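Notes follow once the structure below has been shown.
In this view, the complex is presented without one of its protein chains, the others remaining in place.
Letters A and B name the chains as they come in the text, with residue numbers starting at 1 for each one.
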Amino acid sequence: MLELLYAVVVGPVKDMLGAPTFLAEVVIGGLAAGLMYSLVALGFVLIYKASGVFNFAQGVMVLFAALTLVGLMERGAPLVAALALTMLVMGALAFAIERVVLRPLVNQEQIILFMATIGLNFFLEGFGELVWGSNVKRLDVGIPDSSFMLWGIQINRLEMTAALTAAVLVAVMAVFFQRTRIGRALRAVADDHEAALSIGIPLNTIWIVVWSVAGLVAIVAGIMWGAKSGVQFSLSLIALKALPVLILGGFTSVPGAIVGGLIIGVGEKLAEVYWGPLVGGAIENWFAYVLALAFLLFRPQGLFGERIIERV
Amino acid sequence: MIYREAGQFKSTYAADQAVFPIRQDRILVGLALVAAVVALPLVADEYWLQAVLIPFLIYALAALGLNLLTGYAGQVSLGTGGFMAVGAYSAFKLSSAFPWLNIIVVFLLAGLITALVGLMFGIPSLRIKGFYLAVATLAAQFFLVWLFNKVAWFTDYASSGTITAPPRTVLGVMVTGPEATAEVRYLTALILVGLFAVIAKNLVRGRVGRSWMAIRDRDIAAEIIGVRPLRTKLLAFAVSSFFIGVAGAEYVFLYLGSAETLAFDINLSFLVLFMIIIGGLGSILGSFLGAAFIVMVPIFLTNVPHLLDLAMPVALQKQIELMVFGGLIILFLIVEPNGLARLWQIGKEKLRLWPFPY
Partner (left out) sequence: MTLRRVMFALLALSVIALPLTESAWAQAKEMFIPSLVYRTGPYAPSGTPFANGVWDYLTMLNERDGGINGIKLVVEECETQYDTKQGVECYERLKGKGALVFNPLSTGITYQLIPKAGVDHVVVHSMGYGMTAAADGRWFPWVFNFPTTYWSQASAVIRYIGQQEGGLEKLKGKKIVHVYHNSPYGKEANPTLEELARKYGFELTLLAVDHPGQEQKATWLQVRRINPQWIYMSGWGVMNQVAVKEAAAINFPMDHFIGNWWSASEADVIPAGDGAKGYKGATFHAPGTNFKVHADIVKHVYDKGKNIGPKEKIGEALYNRGVINAMYMTEAFRTAMAKYGNKPLTAEQARWGYEHFNLTDARLDQIGLKGFTHPVKVTCEDHEGNGPVLIQQWDGKKWSVVSDWVQPMREVVRPKLEAAAVEEGKKLGYTMRDCSKEN
């Protein structure tokens, strides 16, 4: 019994403190991974905040954006032009989604809209593969995937770039929602569609705007994740790793996405590296969810989410 | 004209409270049962039984369980795959530890074990609500799958890491194992799902079901009028997990024959959730309709090119299938957000007035 306690509690802590540079590497790796998760979570948050829809298709949108970008680059477009074109494509997609999916389902229950995004998920999966093919594509945006040493800690250039981009993007989004008129309009729409309509907020335009911005975030996420693993179908599964970030940070909070991401990223990596070997490894996936669950028990709306007010 | 209740009088309270009060309904259900039990096994070939009807029945049972939890009690759960895995693995362990035990009893015991596990994982529902709960049940999903992967005891230390359905007989007829015929397995699944459907229907029409629906609609108000949230929610989790556990055991024993943990991953959870949303939340018939939709539409779409004698490359076919499937889901939701069960209800109401429009 005592040995068990020792093995579970004291052993890993001793391990951690015994090799501080390695601990620093794990923590930095975790922070970087967490920020990459935040990138994906940000898309979810944007759409939920502004249209009250939990967009199941966000992962596929990341994949679709990455596929479009790489597809255009493979056909000879230079990076900047390809980016611009992809942005246009995502905008067109947002327009189409608003017309076909959201407009007919205005003011339906959340779960119905959720199901509609599931249908969208299947559709985009098939469509993306149809247009761009199912091979693995190499995504090269000019960021080398090499490492350099800083105070004895190995740091990866690609990860640092991704982390910085994520941080900048999140900061921009936060400012956008808090300070601009459109941001306020988005928050109003998230609160109540019909009320927003009644005070003259153009629902359809707002939705197109928000889904386009989510598309932009999807492009960035697609680039970062695609550079790490090549652009292929499995990219859409990254949404599952972003869900714990969402619940920890709160579905409606942009800073929550970043803080949640950091906590989940570091927690995951520390658990896997120091406690994983005790139970045979591969505990990352469920540990992230258990961590988020633990936080939820204390704050049921997530760390930064809107307080859930219940009325009789 | 045909579907009128004129002339059907009820003289007892029991008759008034019947599940199918209209005689035409009773005749229809009776015919359907006869067709399902007698006609289908004779007419359907092995492909139909093995690849369409048996999975339909098993998914219908799982959808039934999830509908009780999500449709009636309002607790969104994404842990269905993990619970089906619990059912399957406990059935496997029980049947290998007690080979003399009747396989139906094994299924029921596996359901009980799953109910206990579901109870445990349902405890966070007392604090967490809505989509947050859904994502929290994902913790159950991932943890359970990891557990079955990691602990070799669950697969009896098999080198292959998979569980296999052993050959077992009921009343002298081979029910599971490679020798069991598709007809026998189909009938077993049919009888089990029919039984559970009757149990579920009675549950939701009684006090328990009403307390679930009260929690779903206004849980604070329900608490005020005396519905105990702790007991009600945990009961919902337990009963739902029982159904799902039996479905999981059937999944391996009656359908796949042999499975690894990848068969119970998150896609299965999402699949069953889609079934109840499309079929209709809060409806027993809806679970069946949703399962039928999700099982049969992809098969139909796969076979359409053969019907039209189109030679399409397989990849293109699959991609178009996905697109059409997604499009159909959106179409259905736009036309009837409350699911196929509501469409059925509207159909019946129209039929009562037919041939008059109103």
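Methods note: a residue touches a chain if its C-beta (ideal position, glycine included) is under 8 Å from a C-beta of that chain, and two chains touch if they have at least 3 such contacts.
As the structure is a prediction and not an experimental result, all values here were calculated from the model.
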Given B:18, B:120, B:158 or B:230, the one touching the chain that is not displayed: B:158
Which residue of A:12, A:29 or A:222 touches the chain not shown here: A:29
Which of A:73, A:238, A:254 or A:292 contacts the chain that the document leaves out: A:238
Candidates B:135, B:215, B:256 or B:276 - the one touching the absent chain: B:256
Interface with the undisplayed chain - residues on chain A: 19, 22, 25-26, 29-30, 32-33, 36, 129, 134-140, 145-147, 154, 156, 158, 225, 228-230, 232-235, 237-238, 241, 268-269, 272-273, 276-277, 280-282, 284-285
Interface residues of chain B (partner: the chain not displayed): 45-47, 50-51, 55, 146, 149, 158-162, 164, 166-167, 177-179, 255-263, 265, 296-297, 299-300, 302-304, 306-307, 313-315, 317-319, 322, 328, 331-332, 334-336
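Rule of thumb we're sticking to: only the chains that are shown with their structure count from here on.
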Centroid distance [mean C-alpha coordinates] between chain B and chain A, Å: 32
Chain B contact footprint on chain A (complex, rising order): 54, 100-101, 104-105, 108-112, 114-116, 118-127, 129-130, 134, 240, 243-244, 246-247, 251, 279-280, 282-283, 285-286, 289-290, 292-293, 296-297, 300-302, 308, 310-312
Complex interface listing, chain B residues touching chain A: 76, 124, 127-132, 135-136, 138-139, 142-143, 146, 149-150, 218-221, 224, 266, 270, 274, 277-278, 281, 315-316, 318-323, 325-330, 333-334, 337
